[in-house]
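The other protein chains are all here in position, but one chain of the complex has been omitted.
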Amino acid sequence: MIVVMSAAGTEAQRNAVIARLVDLGLRGQEIVGESRTVIAVLGNVYPELRDELGTMDGVDEVLRVSKPYKLASREVQQDDTVVRLPHGVAVGGGRPVVMAGPCSIESESQLWEAARGVRDGGAHILRGGAFKPRSSPYSFQGMGVPGLQLLRRAGDEFGMPVISELLSVRDVAAVAQYSDVLQIGARNMQNFVLLEEAGKTGKPVMLKRGLAGTIEEWLLAAEYILNQGNPNVILCERGIRTFETATRNTLDLNAIALVRRLSHLPVISDPSHGTGKWYLVKPMSMASLAVGADGLMIEVHPSPDHALSDGAQSLTPANFAALMRAGAALGAALGRPFADMPQRVA
Amino acid sequence: MIVVMSAAGTEAQRNAVIARLVDLGLRGQEIVGESRTVIAVLGNVYPELRDELGTMDGVDEVLRVSKPYKLASREVQQDDTVVRLPHGVAVGGGRPVVMAGPCSIESESQLWEAARGVRDGGAHILRGGAFKPRSSPYSFQGMGVPGLQLLRRAGDEFGMPVISELLSVRDVAAVAQYSDVLQIGARNMQNFVLLEEAGKTGKPVMLKRGLAGTIEEWLLAAEYILNQGNPNVILCERGIRTFETATRNTLDLNAIALVRRLSHLPVISDPSHGTGKWYLVKPMSMASLAVGADGLMIEVHPSPDHALSDGAQSLTPANFAALMRAGAALGAALGRPFADMPQRVA
Amino acid sequence: MIVVMSAAGTEAQRNAVIARLVDLGLRGQEIVGESRTVIAVLGNVYPELRDELGTMDGVDEVLRVSKPYKLASREVQQDDTVVRLPHGVAVGGGRPVVMAGPCSIESESQLWEAARGVRDGGAHILRGGAFKPRSSPYSFQGMGVPGLQLLRRAGDEFGMPVISELLSVRDVAAVAQYSDVLQIGARNMQNFVLLEEAGKTGKPVMLKRGLAGTIEEWLLAAEYILNQGNPNVILCERGIRTFETATRNTLDLNAIALVRRLSHLPVISDPSHGTGKWYLVKPMSMASLAVGADGLMIEVHPSPDHALSDGAQSLTPANFAALMRAGAALGAALGRPFADMPQRVA
Partner (left out) sequence: MIVVMSAAGTEAQRNAVIARLVDLGLRGQEIVGESRTVIAVLGNVYPELRDELGTMDGVDEVLRVSKPYKLASREVQQDDTVVRLPHGVAVGGGRPVVMAGPCSIESESQLWEAARGVRDGGAHILRGGAFKPRSSPYSFQGMGVPGLQLLRRAGDEFGMPVISELLSVRDVAAVAQYSDVLQIGARNMQNFVLLEEAGKTGKPVMLKRGLAGTIEEWLLAAEYILNQGNPNVILCERGIRTFETATRNTLDLNAIALVRRLSHLPVISDPSHGTGKWYLVKPMSMASLAVGADGLMIEVHPSPDHALSDGAQSLTPANFAALMRAGAALGAALGRPFADMPQRVA
């Protein structure tokens, strides 16, 4: 940590900062520059120290020099984390996986049709929402546990691991019982209690980036899960909120490239939520694979114009299959082919 | 709802839209404009319809013409909601109230010193956090239930209603037992399960705006609480996330002025979180009162440079008292004086 | 400047950084911390050095410790700048001024009616646009020089200094000939050639903050004008672009409070552009005065629903007069009354 003193700062003020550091068992080293003096803080600093020093007289600014996340950092673990799922599916480590299925589970027939479509198209993991976060209380809120049970059966029948979202600590047990991966949505990225409880299950957790989540906050949120002794964390970029309203969100591929450098955790791209427009899903999927994403999450619905949620961003099974063919060609050229298809016997 | 057909849209496509509406028990009225045709949807539309129609061939865009929130709207209730608290304190209806106290409850002595300071300074409601949302798992997370018990005792002793944050459905019962107002923080604005559970308690709920929450989403989140039959909702603007990093957040006073027009719910301003800098708290408090806020929420700590959280944005009791004196003068000039001081006997 | 070496940085990499600094006539001081080593750069650093060092092997980040602007800073000049205009009007130094008039000058009768209204209402400075930046080439682009001539005559007749915008270096001479203050609009905040040319005229310049302009960039843009030897710079906050679309822009009053602390230059608030809605202009004007703005810029049009530009944010003369009465009461309470009315004889 570096304490920048104001240009008009006095010796007494600098001494007070140094004395305060000594009180805390730390040490301050004064560095006299051309225009101002800074004090380097030496010792085992803690994040709150920044705010504390920031209020002292004569202090202009306090700069951090170390990253606040540890377990999620490549400095701590160089090799890619690989998250292993049933049916021999592995997330991370070089070969992208595809998670696909309906936004909401609506009925057995809808789910079966979607599952067949995505399995035939080449998806590795079946997604389906049973608990849905909806901005309006008057919108369809999901089927709940019966939806989870359908998802489990569909996964077993089509031979794919499944992923489903949990909205609340109340749902943790149910989702952990039926789903192979627990998804934490964008609105819950900083629902810290939920992160801890999901972490405690030991099951793989996919953590979406919040609409206003910085990359650093996102990795710190992952740290909450990792800190429970659960290394099976998958990150998912799903678009941030910017001034641009022509797309529903701004899918931030820069973040995927940067996270792969900063962290060993696998990172998935969700162009369906990221753009909100079905006709942008394919080009942004190609771009996601090209930038180095460890996988895609794609909404597929047998008839998007009858979907109970997010129809505007869902693909038909036929469009999904076309996307997968294009992605396979791209992966071959990049030397990053899709992962092998899931094995029927888990 | 208005369906905008693309310039190249065909008659068959328009007919398909209209047929779809008829299937749904609605009606479509075609309006032929200079450059394109639109179809007005008549009948009782539901929000999802927008996405559904948006995927149909030949449809360019679907525009909404009604507001998605109802119970929170001034169209439904013209008069200001007044939320009544113990000690005769009323939030809303013309005379601003001030909530003040430490970000985190750290100890009995710290809380008592802060409570005495804010009571003497003229605050109406004592705030104090027992469950703290912290972006890093390595930061102080709050005292939990013992903190709530201290807060209750301090409120009783100093004769003020108290407010404290809940982070999870797990905390609802405890916070509802000890606190007069349940605070839902910015990170939980769209934690819909929490909104519902807080609503069910029937206790007053203060709902902070999310960092990336639009005004419409904020009112919809309030709708989740109101929809549980709980009319005691207080809104709180606490700064949004923008590109500007010179302030911690951008306290959005435009939103306060607009919400007062769109909704009957009282709206509080939190310049401590909104700016993140103690020296901006006073000017932004004055501006909040001038723009018509129903109150202020201010962090006060006996010694901000030793605070376990958010020290950089906390006032000393002396600075708080100065702020209150300036606010009183301003309120007199505006014809909106502060509410009467809380009565000792609740 | 502080060079943060990566955790895995080697001694050879640190030595290379230090050798590079020596080559540049600077000096590097190594500071060995708990988790990483940093190198403090001593000597007369230049801004580009940050990028240069940032690409060297083993360097993780380069942090700046001094502000990049100088002439605009309170560190260089403690006292408020006061910009003196004809008719005895002074901008800055404690008593707010009000600039008012139509967005666009449309005709003699429209301008005279508006000028009479704002003068009677208590405005100090007459505004009117002759060159209009319009996002569409198909919109009204302003009257040009004949408009400027009308504005000059109106100012003389009603006894007020006038302000008008210039869009291009092409307009500098004309606007400088007819207008007492040259306004540089938000879209041109970083039109550096225009800043320099406006600065060279020696006339007062009002510089609006860009839609995406940080406070630091805004002060640096002012520095371009000041650096021409022209101290007469007025800043104007007019709303930034954020994710919120319920208001046209987000008028950032935090920035006004912060700029008054960082800089000695006067800063005006423009709630008309800042909110885009006439019914938010009065509350945000009150808030602007309360936060410490040195003045207001308000759009007034005799009949806003017939305005050729920005009707939705214009006040009628009657609404303007009501705003001024409320502002006068507020100013009295704050000890910051409006400046005296302009003197008829310049």
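Odds and ends about this structure:
The chains carry the letters A, B and C, assigned in the order they are written, with residues numbered from 1 in each.
Operating definition for what follows: a contact is a pair of C-beta atoms (placed from the backbone, for glycine too) under 8 Å apart; a residue touches a chain by one contact, two chains touch by 3 or more.
Everything numeric here is computed off the predicted structure, so don't read it as measured data.
From the options B:Val4, B:Leu24, B:Ala90 or B:Met341, the residue with contact to the chain not on display is B:Val4. Contact with the undisplayed chain is limited, among C:Pro68, C:Pro146 or C:Gly229, to C:Pro68. Of the candidate positions A:Thr55, A:Thr81, A:Thr275 or A:Ser309, contact with the hidden chain is made by A:Thr275.
Of the listed residues A:Val32, A:Ala173 or A:Ala332, the one in contact with the hidden chain in the full complex is A:Ala332.
Considering the complete assembly, subunit C touches the hidden chain via residues 20, 46-48, 50-56, 68-69, 133-140, 167-171, 187-188, 190-194, 210-212, 217, 220-221, 223-224, 227, 241, 278, 304-314. Residues of subunit B that touch the chain left out of the display are 2, 4, 6-8, 29, 31-36, 38, 40-45, 61, 63, 65-66, 75, 241-243, 245. Remark: the residues of subunit A touching the chain excluded from display are 212, 214-216, 240, 242-247, 250-255, 257-258, 261, 274-275, 277, 279-280, 283-284, 286-292, 326, 329-330, 332-334.
Note that only the chains that are shown with their structure count from here on.
Measuring from the averaged C-alpha position of subunit B to that of subunit C gives a distance of 31 Å. In this assembly, the C-alpha centroid of subunit A lies 39 Å from the C-alpha centroid of subunit C.
If you average the CA atoms of subunit A and of subunit B, the two centres end up 26 Å from each other.
Touching two or more other chains at once are residues 212 of subunit B.
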